[in-house]
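With one protein chain withheld, the remaining protein chains of the complex are depicted in position.
Let's look at subunit A:
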Amino acid sequence: MLEVAALSHFYGKHQALADIALAIGQGEIVAILGANGAGKSTLLKSIAGLVKPAPGATIRFEGHHIGELPAHLIVERGIALVPEGRGVFGDLTVAENLQLGAYPARARAGEADRLARILRLFPRLAERMAQAVRTMSGGEQQMVAIGRALMSNPLLLLLDEPSLGLSPLLSREVFRALAEIRSSGLSVLLVEQNARASLDIADRVYLIESGRNAGSGPASAMKNDPEVQRAYLGKARAAPSPP
């Protein structure tokens, strides 16, 4: 459903992305692994229309070129980004954030049903609908951010470091929610520093190094690849992981 080819991006003279290619199929969860500064966030922002790709890039979604569209029209096509640092409206309430998620025209039909489903997914939000989001914990804000993205009725969800700064417990809750979201048929493109958790949940994985494709494959195979284990899972020797 999403095809990216020859995607490059420059911040001034610094090249953040160089000829990136990737594809995501219907209902797939695809994870992107890479070191800090490898260009993962820039890749997601390019797809979402927040940064303009360098000329020559192809970004096709459901058969249409979307590389030139502004961000607000890309949401309208069915791509929702949960940005790094969450990007929630801190001064607004949970209810207002979720209502704004349904701002695109594509999200108006079935809005009430979707809201009910999201509140079942994150029951904590149901108790805090009237609370200003900035007064909530990081994990709760992440739930608002994901819930807001789901409110836009997306076909593809882009997640940038959803577990960053969360306690292990809340981080698990976020991944549990992702597994549930997948079962509803949504495609997910995931950038995560928690490589182990993303390998567990993903179908396929792309490796990115210094803004370039550095390999890809099914998550199950990647998990057992010694090179991947060394670079991303921190397994220098086969040390037993702590309980």
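In this text, a residue touches a chain if its C-beta (ideal position, glycine included) is under 8 Å from a C-beta of that chain, and two chains touch if they have at least 3 such contacts; residues count from 1.
Note that contacts and distances are computed from a predicted model.
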Protein name (UniProt record) of the chain left out of view, among "Branched-chain amino acid transport system permease protein", "NADH-quinone oxidoreductase subunit M", "2-oxoisovalerate dehydrogenase subunit alpha" or "Sodium:proton antiporter": "Branched-chain amino acid transport system permease protein"
Chain not shown: contacting residue from A:M1, A:L100 or A:M129: A:L100
Among A:S152, A:S171 or A:Q229, the residue in touch with the chain that has been omitted: A:S152
Among A:L92, A:L119, A:A214 or A:A231, the residue in touch with the chain that has been omitted: A:L92
Touch criterion as defined above, residue of A:L81, A:L125, A:V188 or A:A219 at the omitted chain: A:L81
Interface residues of subunit A (partner: the chain not displayed): 48-50, 70-73, 75-76, 80-81, 83, 87-92, 96, 99-101, 103-104, 107, 134, 148-149, 152
